[in-house]
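One protein chain is absent from this view; the other protein chains keep their places.
Order as written gives the chain letters A, B, C and D; numbering starts at 1 within each chain.
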Amino acid sequence: MRKLDRLSIGGLVCLAVLVVFALGSLVGAGGDPDAIVGPRLQPPGPGWWLGTDNLGRSVLPRVMEGVGTTLLLSSVAVLVTAALSATFGIIAGYRGGYLNELVMRLVEVLYSFPAIVLAILVAAVLGPGQTAALASIVLVTIPLMTRLVRAAAVAVSQRDYVTSAVISGAGLPRVLGRHVLPNVAGTIAVQGTYALSVGIAVEGGLSFLGFGVQPPQASLGVLIQQGGTYMIAAPWLILGPGVVLVAAILAINVVGDGLRDRLEPRETRSLT
Amino acid sequence: MRLLMWWSGRALSSAATLLGVSVLIFTAVRLMPGGFAETVLGPFATAEQKAELAARYGLDQPVFMQYGHWLAAVAGGDFGISMISRQPVGAELLARLPVTGELTVLAVVASALVGVPLGVLTAVRARPGGGGAAGRLLSGLGVSVPEFVLGSLVVFVFSRYALGLQVGTWVPFTRDPAANLATMVLPAAVLSVFAISVTARTTRDAVLGVLVEPYVTAAVGRGESPWFIVRHHILRNAAAPVVTLLGTITAYLLGGALIVEHVFNLPGVGSYIVQAVGRRDYAVVQAGVLLAAAVFIVMNVLIDLLVGVLDPRLGVLAGRRS
Amino acid sequence: MSLLTVRNLVIDYAGTRALDGADLEVAQGETVGLVGESGSGKSTLGSAVGRLLPRAARRSEGEVVVAGEPVFDLPADRLRRLRRKHLGFVFQDPIASLDPTMRVGDQLRLVLGRGADVGFHLGRVKLDDPRVMRAYPHQLSGGMAQRVAIAMAMATGPELLVADEPTAALDSQVREEVLNVVFSLAAAAGTSILWLSHDLPAVARRCDRVAVMYGGRVVETGPAREVLGNPAHPYTAALAGSAPAAAAHGVRLEPVRGRPPVLTGPSPGCAFAPRCPFAEERCEHERPEPVRVGEQDVLCHRAPRRIPATEPPNGVRP
Amino acid sequence: SDQPNPTGYLATADQSLPVGGTLNLAVHIDSGAATGYDPQLADVATTWQLLSLSYETLVTVGPDFSIQPMLAEKWDTPDPKTYVFHLRDGVTFSNGREMTADDVVGSLKRLLASKSVWRGQLGPVKSVTKDGDRAVKVTLNEPYTPFLAALANIPAAVLPMKEIDDKSVDPAKTLLGTGPYVVENHRQDVSWTFKRNDKYWAKGKPAAEAVNVTIAPEEAARIAALQNGSAALATLGNVDSATMLAGAKNVQVVTQATTDFYYLMLNTQAPSSKFADPRVRQAVAIALDPKQIADVALGGKGRPTAITPAGLPGACDPAALPSSSKSVDEAKKLLADAGAQNLTFTLSIFSTEPAPAVAQVIQQNLQQAGITVKIEQLDEASWSGKVYGKAPAEFDAALSWFAGYADPGMVTKWWNPETAGFNVGFMKPDKELNTLIDAAGKEPAGAARDKALAAVCAKADTDAQMIPLVTRPATIAFRTDALSPSLYATEGYGNVLRLIADARVKKTQ
């Protein structure tokens, strides 16, 4: 077994810092994220270390709150997606037949909807807010992951070790959980990090349309959406959340890759 | 014969999917809060005005009747008329499809041309020690920069400093191909950043899987150069998931390259559908979603065919080993 | 001058020592069988000849010289030239070692270069059916696929063919056919063969010389008949006597006692010592040096004394 | 142009520049009415603005909100209930037919017979008749001061009634007016192309040969079009656009004040309304700080207003409203008296900026009085559905804005749900307030009217079912090297393109 490479450890450290940062906001470090503390659109300075936004709120506590909101929302969403995709994909891939047809058709129907239409529909049913955002992210990310997990599961199901387990009398949960799942985990990990990025993007877009996180709560999507508008006039508005977002996604991707490489005990050879 | 069977099976399941999509979208748009009348007639409309409007578009009939009429019309190639522009939806979609189509094709070509080599490189260079880190970081960066931020930045910078490429004015390809390309390059580039990253990551994953195959070791043993092995043995064998992904991205973009269409003000399908959703222009939403679904399904069929061509073991035409 | 020289090669995987100072020579035109218990390091040694080891493998000592070139110290391009000009490899799983997405004919053409006579090369491995050329690997039987792999390995006329259990996945009839092809082709082209196998009798039947591996070292080499018929190393003797095929019905064979060693570092003495019926005190902590016994080179402290004929180490009859 | 602009103007077109050229505009939204192009049924400013290129009214508003001649050369008011309009000679529709008194009479009658919102704004019209071939007489049932101002807006435009009556023209599908431009092409939500109306009655107008309007919903796209010169003028949505475009060469950003204003709706009709008690509503009104809303949410570009839009002559002073002089403590006391100390409610808003900004400042304001506001952002359609879709409506509170029009009395009508209609679902009619509104409508302009209006303002403020907040600024940017436009400093009908016929295109670029 290999150790995590240095890049991935860097990613982990980065994530840990972000989590601490987000937790800081819970204990009120950095100040009240909603309070109007100064003039509008001030560059960083004492009292507002990352500047103020278009309502004269300090950006620092908002970024802190935003990190927490976004990380929580998208990671919960991706966990749900991963859980559902894994369940459906694996069962469909392992069982085949009817069940497979059904799952694949459902996924296809879902996939045929443009993401934003889907999101609006969900929000319409659930009402705007975090639940709607969560459900939308899940619905948008579920189809691709389910497809890929299923494809991987089909291949894994034909392996002899699965047959051996069946012969040993292993029940369905064990076969799927101990044998199929770990061997499609690579796919889930790669797709999971991808879904996480999509999730953050969807969250931003939804908030922009008003279906996501409701003001004044901050999320990275909201902050960046706003910051994007003021990119030239007040670059500090996008800089803080932007750097944090890029760092978060990069870290997640890198850690995801690293974990996958580590989880996947396979031989590597060089081409030279 | 085998092909025929396959095609007919495929056509049947595609029809089922389309039917499912149509039912779903039809019910869904009607479940959305805020009706067409309120949105379009505005707050001052009286009840009778609303009723008149509903009658004009048949919205006063029971939903399943509406659905039946609509389905019959669609089957005859009539997608209804937009309640906003009062123009046929089919014609408008057809007019907008080339914009989104061109954008998508450019973006997908770009992601194939950049993402695949990047993915191959990061995989071939991948070493437990952490080599290929630059490529990994790069592709990570791509997925983490939101489209609207990148789009806005590009639009702003290119328009302020007159960097040679026109933004914000769309020119039909038929009128001036060169000018058209000049306006499409930037949005396509912005659109492709995400696609490139995802392609690169998927490629890396697929190539890593192929690298350990015995036939690769055999090729190394024959003294082939890495480049040669990549070109002749790895690309094709790693292609299936990458092609699946590219196909999916294509379908996905066709259905909704809307942020880029918005920021660059391109009259494409994505913005059409979203505007229609915003105004509850039912006919447009229904037709748009159905079109997206059809494109998606066709794309899927093409992917399956292509994957079969690329890997004879997986293809629809592959027989069992005798 | 010998074509292949492996000198004191030490290869480690994370936590496992696969080769612990292996020595091997293969002369021009010679066929050498490399036999040994599973896990003794045959595949590792075979891969090391072409520097085809997985990334997890580390060479800490020793060298491999092929046609005068130090394999482990060559820059990438010279290494590739060496592989191309001097080496050929055939692996255990025949179908997996062919590119599944390419027709057999195309694969051969890729190796041979444009305009080559693919039919001729397939004919050499007795695949005359024109359908083979158009087939994909998964449409071939194991034996056919292995012959294609051999044709590809032999296409460039290598001086040394390394075959790692090329017939283990095939059934007994096909096995013979394939081996016949390999050996007759090699004989015709003057190619040396390094054949890794665990089938001692088969090796003895076909090879000029046999090298026996144990615990990551080559413990005995010599002419095939000598090694098999008159083993100098106790391990060889044990191995030679334990073939089930050799036993009569109802007779219980006694395998070599104990378990094969798993090395994590250099073995302090003779790796076989714990299982050796003749082990002496020094075997435990003194690494044996090669000794010449008759026509064999042996790594055994008591080799010069030979194995007593009266003391059959195997085949204890009830 | 270096000389200062005359009062009432943000810019005046340099008449010394040559005429001709193509004028490229970028606006954020297309006209999008289910009713098509029919100006009488148009009820939003963005539609008025585009239709105003082709349609004209009898009278128009000047920079100071005075009523100016347009298709009527002059008019007499023999008594406060009678108006006689003398039509301008030589006015033709763009199909070449001369405009007649029949067209005017027919248009007004058609409007009065329609279900248009504007029908109500015209006031108590009794009859419209031809007064000879070149004049039209309108008689009212009672005096109605905003009458001329109401006539000055696009829904009161003069239509080609002959063609409409013989059905050769459907105004919902064809634009056929007397205005300076003729539509050549329109692609919904993409673009408009207008060509100069060569038979336009005003000498030397319009100056530009053609007008192209690009619809660009995204602000970034409009800014880009301005920067790269593909648009000479663009409407912008962000109050900070000037800062963003600072440093862009040859781009000038101006803020046009409007009479439009934001207001807060407190639903008193919902079965378990939190705002049934007027003391609760008053507490909210007191706790609101319109000054801060204007300064923070609108970047100082808006101004506090009463229900008569600030900026219109005769509008009342928002500082004089009862709620303005009270302190937060009084609001808390009112809440306590009403037993609503821990008032929590949801504020439904649509997501178009700056509504969310306004809402967040409101949230901060009300927090001072211990009121918790939850903001619920919806897309416009869902918002409309929620606010206007049902009676009684189900929301707690909602935020929107009114077009303020050109007379301080016009918008006050919306405070009477029985005339307004749209707010019956959430607003209780207040008899007293309705009487005051009607009285102010009859009062001729002057000190007495100002007093009557002030009474309306104060009453509406205490009633506090719809609380006016701040005026809504419009931001316009244009290229000084491509265009010399004329723009009013304050707009009543949200028509940025009002003086488009005067604009001069600078050919040298």
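The working rule: a contact is a pair of C-beta atoms (placed from the backbone, for glycine too) under 8 Å apart; a residue touches a chain by one contact, two chains touch by 3 or more.
In this text, contacts and distances are computed from a predicted model.
Engineer: Can you match the unshown chain of the complex to its UniProt protein name from these: "ABC-type glutathione transport system ATPase component", "Carbohydrate ABC transporter membrane protein 1 (CUT1 family)", "Multisubunit potassium/proton antiporter, PhaF subunit" or "Heme exporter protein C"?
Structural biologist: Answer from the UniProt record of the missing subunit chain: "ABC-type glutathione transport system ATPase component".
Engineer: Given the contact definition stated above, which residue among A:Asn183, A:Ser197 or A:Ser219 touches the chain not shown here?
Structural biologist: Per the contact definition at the top, the residue touching the missing chain is A:Asn183.
Engineer: Sort through C:Gly21, C:Gly36, C:Gly105 or C:Gly269 and give me the one touching the missing partner chain.
Structural biologist: Only one listed residue reaches the unshown chain, and that is C:Gly36.
Engineer: Among C:Ala27, C:Ala116 or C:Val174, which residue is in touch with the absent chain?
Structural biologist: C:Val174
Engineer: Which chain A residues would touch the chain omitted from the figure, given the whole complex?
Structural biologist: Residue positions of chain A that touch the missing chain: 1, 159-161, 163-171, 174, 178-179, 182-183, 185, 263-267.
Engineer: In the whole complex, what residues of chain C lie against the chain that is missing from view?
Structural biologist: Residue positions of chain C that touch the missing chain: 13-14, 16, 35-39, 43, 92-93, 141-142, 165, 168, 170-174, 176, 198-200, 238-239, 242-247, 249-250, 252-256, 259-260, 262.
Quick note on the criterion: only the chains that are shown with their structure count from here on.
Engineer: Sort out for me whether A-C or A-B is joined by the greater number of C-beta contact pairs.
Structural biologist: Pair with the higher count of C-beta contacts: A-B.
Engineer: I'd like to verify one number: the distance from the centre of chain A to the centre of chain C, where each centre is the average of its C-alpha atoms, in whole angstrom.
Structural biologist: 51
Engineer: Can you give the whole-Å distance between the Cα centres of chain B and chain D?
Structural biologist: 40
Engineer: What whole-number Å value describes the gap between the mean CA coordinates of chain A and chain D?
Structural biologist: 44
Engineer: Touching at least two other chains at once: which residues of chain D meet that condition?
Structural biologist: 220, 378-379, 382, in rising order.
Engineer: For chain A, jot down the residues that touch at least 2 other chains.
Structural biologist: 120, 124, 208, 229, 232, 267-270, 272
Engineer: Every touching chain pair, please?
Structural biologist: Touching chain pairs, listed by label, are A-B, A-C, A-D, B-C, B-D.
Engineer: Flag every residue of chain B that touches chain C in the complex, lowest number first.
Structural biologist: 127-128, 213-215, 217-225, 232-233, 236-237, 310-313, 319, 321-322
Engineer: Considering only the defined contacts, which chain A positions touch chain B in the complex?
Structural biologist: Of all residues in chain A, those touching chain B are 2, 5-8, 101, 105, 108-109, 111-117, 120-121, 124-125, 144, 147-148, 151, 186-187, 190, 193-194, 197, 200-201, 204-205, 208, 221, 224-225, 227-229, 231-232, 238, 242, 245-246, 248-250, 253-254, 257, 260-261, 266-272.
Engineer: Considering only the defined contacts, which chain A positions touch chain C in the complex?
Structural biologist: 267-270, 272
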